[in-house]
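Everything below concerns the one structure shown next.
What you see is the complex with one protein chain gone and the rest in place.
Up next is chain A:
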């Protein structure tokens, strides 16, 4: 569609849509927004591999697909492997992969399919250096099977297998830092992103497209259903996750760290602001909140140091 000039000037995101309305995500779903941005960035010459997760359903049942791109549904733990195979075949068949005009091969997997069951295939993909982009949309639990914890679920969160009760909640482990595991592979490009900051996300997607080799983006994608949050608060919650430094935005590029916070000078807001909009944290006591706050700030200091030393 031709975009009028006056509108074009004001656009901060690509105008074209390649993710159709009529998909079956819940209202306020962060993941579906994320997928929409991915396709905005890459267009229809994209092959998306989706393992078992909410996005399997979001894309729609046979014979439908909400994606204006080729979509291969794959087994839960295989995203890294299947995109490796697709990339290899494209090369064997003589196609250009990645780069400005190449075919984009995208793995789009949840935190469970990435941080847990798919970690091995992810590691293999990263280590072998395939020209593809792996995006982990992080909704911090297994939503597709009904809100069970993943290793990316934060301390203090209620899930159906770490329920809160009279005694206490069960989730006592801090969120796994998948991105650190990814960076340990010393790949050319890794970044965190958030659906609350689409310009930043798209910029990172474009960067991942240009840089040869494997790229990884961990996208923060709130899930109102699983987080017990109002459906109109998705963006606000995602923004607070960044502002509280609970989920800081940063890039790792060829050994260098760069923090991309919207207001770099500002001190992080108290973690309560992020927690209070979500029913999943209602079992936390004051002490629990302190424990989480301490962890968040420690991790934040750690990241700042990394950016200082390897900036």
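Odds and ends about this structure:
One rule holds in what follows: a residue touches a chain if its C-beta (ideal position, glycine included) is under 8 Å from a C-beta of that chain, and two chains touch if they have at least 3 such contacts; residues count from 1.
The working rule: contacts and distances are computed from a predicted model.
Not shown: a single chain whose UniProt protein name, out of "Dihydroorotate dehydrogenase", "Pyruvate ferredoxin oxidoreductase", "Glutamyl-tRNA(Gln) amidotransferase subunit A" or "Branched-chain amino acid ABC transporter, permease protein", is "Pyruvate ferredoxin oxidoreductase".
Which of A:65, A:161 or A:293 touches the hidden chain is settled by the complete complex: it is A:65. Set against the missing chain, the residues A:29, A:49, A:259 or A:306 yield one that touches it, A:49. The chain not displayed touches chain A at residues 44-45, 47, 49, 56-57, 59-65, 67-75, 77-78, 80-93, 95, 103, 120-121, 123-124, 127-128.
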